[in-house]
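One protein chain is absent from this view; the other protein chains keep their places.
A and B label the chains in the order they appear, each numbered from 1.
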Amino acid sequence: MAMNEGQPRLGCGRIIDDVWESIDRPASIHERTCRDCQSARAALEHLEAVTRSMRDRDRSDPALRPSRRVRAAILMVARAEIRRSRRVPLGTTPRGTIDISEQALTGLIRFAASTLPGVRARRCTIAGTREPQTSPAGPPSTAAVDGEDVRITLTVALSSQVRIPATVTLLRERVGTIVQAQTGITMQQIDIGVEDLYDV
Amino acid sequence: MQGASRTALATEAPGHPAVLASAEALDDLDELTIVARAQNGDVHAFEWLLSTHEGGVFRLAFRMLDDYAEAEDIVQETFIAARRGLPDLAAPQAFTPWLYRAATNKCFNNLRSRRRHPAAPDSFDDEPVPGGSHGASAVGEAELRNQWDARGGGICQDPALRYEAEAQMQALACLVRAVPAGPRACWLLRDVHEFSYTEIAAIVRLPESTVRGRIARTRRILAEGMEPWR
Partner (left out) sequence: MTSEQPFHARVVDLDSIADTLGTALGRHPGVVRLEPTMRSVLTRWKVASVSQLHRNVRPDTPPPAVATRDGLVLSLTDGVLDLHVELATNISRPALDLAREVQEVAVDVIRASGLAVGHVDVTILAIEGTPAP
């Protein structure tokens, strides 16, 4: 078997890849007369059929999935780490302080955005820093965001059916209203980035 | 104001404490939006991605490592690392290959540590590691064959099984196990997990031509190995 750029070839000179790529099509004139091709084709067709059976069987085989325990462990770590995000102070009462995690606030903002028809909220970042660091090794980040000066950037996908400028205006209002009602925060700046349009 | 009234109207869900703060079912969303939300720390979006991909990652790891518990470890490590790395993923549309890249690397690391223990040898003659052997031509097909001849016998050739479709799949699984880890990963990613050559090249960080070569050679070895079952 000759090797050319790592591609195995048949005795007739064809690259095996080419035979593979054509096995779901009728045999070409060359393939009908070339014994190398015929035998390679038959062998590859058989392999393809068994591979497909194995692939389908594996996908539906309940024994070939991780246990629930693994899933629970992954989610527990995820929740624990996300909990260590920055805090935004909401105020101090005579009893003590009240704050909200950055994740809870961004989640609220995504929720608020998604109450508008034709809007799919994607990412919300609160100005000042990038995403919260959740490095397991380092000390958890407890740096607070200034609750008096909250500026956000929200990216969204919009339905192709909506009018973009009007929707963005409405979106800014909606987000501002819900965040104010829930947390008392008056946001200083709400930047909306439309990064995708989707068809309905 | 509309927003406030709408919020006020939101119904409480007693008895359903975990109802999520999402205005739409995640299944109705595009994967890009879900990935973006997971990047933003949304655990429900991450959970959706976990549900969607944990099976695939497990099956890849299982076919790479041939060990249920170790494959589970790969799933756990892959998703924990993926969640931590998500905010830095610049191209959310490449989430799936990115995830499989992490999983594939962890499988290679696992096999490499096995190789350091002589009791469980595994061939890495064609492994796609930085500084490792780059020439696909360095993999000898003969070596591939030797591997398979030496290890592909035994249960794979049990004649009692050979007439069953199940036996054919077992035979194939056996043959796959005997392929060195590098080409095995490429083949699994293409013919089982159905990634494109370009995606696989990105996953294993090798030129696409090398990936094609490895997959073609692996197919040939497997096709020949399956001859007795035709």
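In this text, a residue touches a chain if its C-beta (ideal position, glycine included) is under 8 Å from a C-beta of that chain, and two chains touch if they have at least 3 such contacts.
On a predicted model such as this, the values are computed, not experimentally measured, just so you know.
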Given A:Ala27, A:Ala42, A:Leu90 or A:Val194, the residue that touches the chain left out of view is A:Leu90
Give me the subunit A residues in contact with the hidden chain, please.
79-80, 83-84, 87, 90-91, 93, 95-101, 103-104, 107-108, 111, 114-115, 139-140, 142, 181-184
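Simple rule for what comes next: only the chains that are shown with their structure count from here on.
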Give, as an integer number of Å, the spacing between the C-alpha centres of subunit B and subunit A.
17
Subunit A partner contacts - residues on subunit B that touch it in the complex
1-4, 6-7, 21-24, 29-30, 32-33, 36-37, 39-43, 46-47, 50, 54-55, 58-59, 62, 71-72, 75-76, 79-80, 83-84, 87-88, 135-137, 141, 165, 168-169, 171-173, 191-192, 209-210, 212-217, 219-220, 222-224, 226-227, 229-230
In the complex, the residues of subunit A that touch subunit B are 1, 3, 5-8, 15-17, 20, 40, 42-44, 46-48, 50-51, 53-55, 57-59, 64-67, 70-71, 73-75, 77-79, 81-82, 85, 102-103, 106-108, 110-112, 114-115, 120-125, 130-132, 134-136, 155, 157, 173-175, 177-178, 181-182, 196, 198
